[in-house]
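This report refers to the structure that appears directly beneath it.
We show some of the complex, not the whole, and keep each chain where it was.
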Amino acid sequence: MVCVGVVDTTFARVDMAKHAIEVLRKRVPALKVKRYTVPGIKDIAVAAKRLLDEGCEAVLALGWVGPTQTDKYSYLAYSIALQNLQITYGKHIIDVTVHEDEAEDPKKLKEVAVERAKEHALNLALLLTRGPEALTPLAGTGQRQGWPDAGPL
Amino acid sequence: MVCVGVVDTTFARVDMAKHAIEVLRKRVPALKVKRYTVPGIKDIAVAAKRLLDEGCEAVLALGWVGPTQTDKYSYLAYSIALQNLQITYGKHIIDVTVHEDEAEDPKKLKEVAVERAKEHALNLALLLTRGPEALTPLAGTGQRQGWPDAGPL
Amino acid sequence: MVCVGVVDTTFARVDMAKHAIEVLRKRVPALKVKRYTVPGIKDIAVAAKRLLDEGCEAVLALGWVGPTQTDKYSYLAYSIALQNLQITYGKHIIDVTVHEDEAEDPKKLKEVAVERAKEHALNLALLLTRGPEALTPLAGTGQRQGWPDAGPL
């Protein structure tokens, strides 16, 4: 039985985990989901590490980043940690970050968050079940999660 | 008996540790607190590491960051180190950072610092005593520490 | 038989892998190419690590970076991870990044992407087949990939 970790935060303003888990369950047969909720993005990496240590095959990291420059630096430190962890374990940790300055309209921002969580849950499901070339048919096609695809040039 | 480390600095302008320790003791039965005071944020990571090596289950890191761009870079290096340490040990180090440019009014800034320390001490106590889903009921609800909650979208 | 990994993304707007693989095959006798497609640059490092673990001698990392400041930070975290991985394995991972703000004209941007992929595929082929001094005749000559060479001063 495949185990996938889902890490989210109380800082986030949308319950992205709910939507992501729905997609994961639909796509991965007999999936076991382990959820871990932490205060903010700087606590996600250690939660992900613990879930990997407990046997999860991959983690979905549902980060939420505030609008200030300090928040951006926190995001940078967080991104560095997640990649560090991935190359230590050789496991995917899909980073589903929403930045509060992506949209001014709260309704739009919520929509972006929900869609991004769902689309990246699908990405993860595909990588887990079909392997390294699962996404190859979409390579170079300008996929976006939460916003309309940019499309190929 | 659970041991929690509390690292603070002489650079900070508020004694956040006092408030954090009060909350921790109230919440975690038979808690052992080990305090370590260092000059500034760049010295916190090694203090946290030593406390983890001495058997602490987690650390509360009470950082204070000045207002200049150089201070922001120091904050970034510090954040990278704390996450690096967390993913090495698999232990939570809750980062309770106050940025001196968060509020112009000294009284307000002090209030933010005290409240943040207390709220993150509570977060840590919950994670330690109730585990990965302790905070899940608050996931996606826009919690803030020291400032009013942003709330869910 | 030499194995080279090629990692690309669905975020990219040009299928750079196709062009890079063509050049690699032409240049490296009996080359085995392993392709791995991921959502975006923050997923490339772990894919590269897996390919190295499967025996690849080197990896071509075909990143694509959006135009915002947040994208730049993601690029930075990605660059740190790739170099971290290289110095852990002692294997080249040639970073073929295209930044969406490099050219305003989509046609020009596509051309830059294709040429960069091909030129770096050639660089990698030379390093793999002829070793550390393969590129020495070009040292200090201001080579650019995708844009005209700057030339020596």
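The letters A, B and C name the chains in turn, as written, and every chain counts its residues from 1.
We adopt the following convention: contacts are C-beta pairs under 8 Å (C-beta built on N, C-alpha and C of every residue); 3 or more make two chains touch, one makes a residue touch a chain.
Computed from a prediction, not measured in an experiment: that's the story for all the values here.
Each chain in view is the same protein; 3 are placed here, and the whole complex, as held in this structure file, contains 5 copies.
Basically, only the chains that are shown with their structure count from here on.
In summary, no chain was found to touch both chain A and chain B. In the Cα superposition of chain B onto chain C, the rotation angle, rounded to steps of 5, is 145 degrees. Here the spacing of chain A and chain C, counted between their Cα centres, is 25 Å.
With centres taken as mean Cα positions, chain C sits 40 Å from chain B. Of all the residues in chain A, the ones that touch chain C in their complex are 72, 75-76, 79-80, 82-84, 86-87, 90-95, 99, 120, 123, 127, 132-136, 138-145, 150-153.
Across the complex, chain B is touched by residues 8-18, 34-39, 42-43, 45-47, 49-50, 53, 69-70, 73-74, 76-78, 80-81, 84-85, 88, 106-107, 109-110, 113 of chain A.
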